[in-house]
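Omission of a single protein chain aside, the complex is shown with its protein chains in their original locations.
The letters A and B name the chains in turn, as written, and every chain counts its residues from 1.
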Amino acid sequence: MVAVVLFIALFLAVLVLLVVVGYLFSPRRPSETKERRFEAGGPPYGPVQRRLLMQYFGYVYLVTVVEAAVGLALVAVLTADAGRAALAPLAAALVVAIAAVVAVVWRYFKLLADVRRWG
Amino acid sequence: MITHLKLFTTAVKQLFQPPLTVRWPEERRNYGDRMRGFIVNDRSKCISCQLCEAVCPAKAIKFHLEADGRRYPGIDWGRCILCGYCVDACPTGSLQHVNNTEIVWTDLDVYKKPSEMDPDDAAPLPATKSLI
Partner (left out) sequence: MDFPSPLSGDLVAALVFPGVLGIFGFLVVAIWLERKLVARVQWRYGPLYVSRPLGGLLQPVADLFKLVFSELVLPRHTNRLLFAATPILLFFAEGLPVVFIAAAPGVVMAPHSYGLAIAVVLVLLVAVLMVAMAWTEADKFTYIGAMREILLTAAYEVPLLLAALAMFLLYGTADPHKVVEVQSGLWGVLLNPLAFVVYLVALLMATTRFPFEIPEAEPEVVLGPYTEYGSTLFIYAFGANYVKLYVLSLLGAVLFLGGWLPAAGVLGVLITLAKMGVFVLPAMLVRAIYPRYRIDQALRIGWGQLLALSAAAVLWSLLAAWIW
């Protein structure tokens, strides 16, 4: 526990110290231009030139669902009892879960991966 | 999979090639004796005819008045494209190329002011580390 606290304290201290040193000892010549946004980074205006494809939200939706399933599988695997007898139900559950994930992805993959449908 | 392995083996093979880059100024590349390098003016031959100024396509050459009451060509190396037209146009052969192609300066002010085309300026820079 001492080691963890030491690590966190030292790591954060070094990180903050470097910033403070830079802030205190670097030469400073402030100007209005420096404090502005970088080049063309301002908020966009005028007619939209290119939209973000709606297709991508499908992937984000997919990951929120699938990740939860994989997380459950991880917990199940790590808390399972040792031995071949305990392996059978675990294996069956895993195979079903992964098969379900693969089936869903397989079914909608063509639709998701085809940019032309979404552009 | 095999394509990616091939890519990696190719990259690893390239790792052991000697570099092609020339570490100037320690290493110098030999360009031969007839390269068009610095252009210098021999003032004893110059007749101030201004043909070089007229022929210069980059408008790099300008004439300026010297203390002896005559006008001599000066060259702006930022504009010069080393085409050699001025050397060809010179009727007395006072303008000549020098075999030093490394048109570099260690001093910004020297570069900025129109060079007098003095042969001394065209000497190759010494191979010192301080240039980097």
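Here is the rule we use: a contact is a pair of C-beta atoms (placed from the backbone, for glycine too) under 8 Å apart; a residue touches a chain by one contact, two chains touch by 3 or more.
Since we're looking at a predicted model, the values are computed, not measured.
A.B. asks: Among the chains included here, which ones are touched by the excluded chain in the whole complex?
C.D. replies: The undisplayed chain, in the complete complex, is in contact with A, B.
A.B. asks: Which parts of chain A face the unshown chain closely enough to count as touching?
C.D. replies: The missing chain touches chain A at positions 1-4, 6-8, 10-12, 14-16, 18-19, 21-23, 25-30, 34-44, 52-53, 55-56, 59-60, 62-63, 66-67, 70-71, 73-74, 77-78, 80, 82, 84, 87, 91, 94-95, 98, 101-102, 105, 109, 112-113, 115.
A.B. asks: For chain B, which residues touch the unseen chain?
C.D. replies: 7-8, 10-12, 14-21, 23, 132
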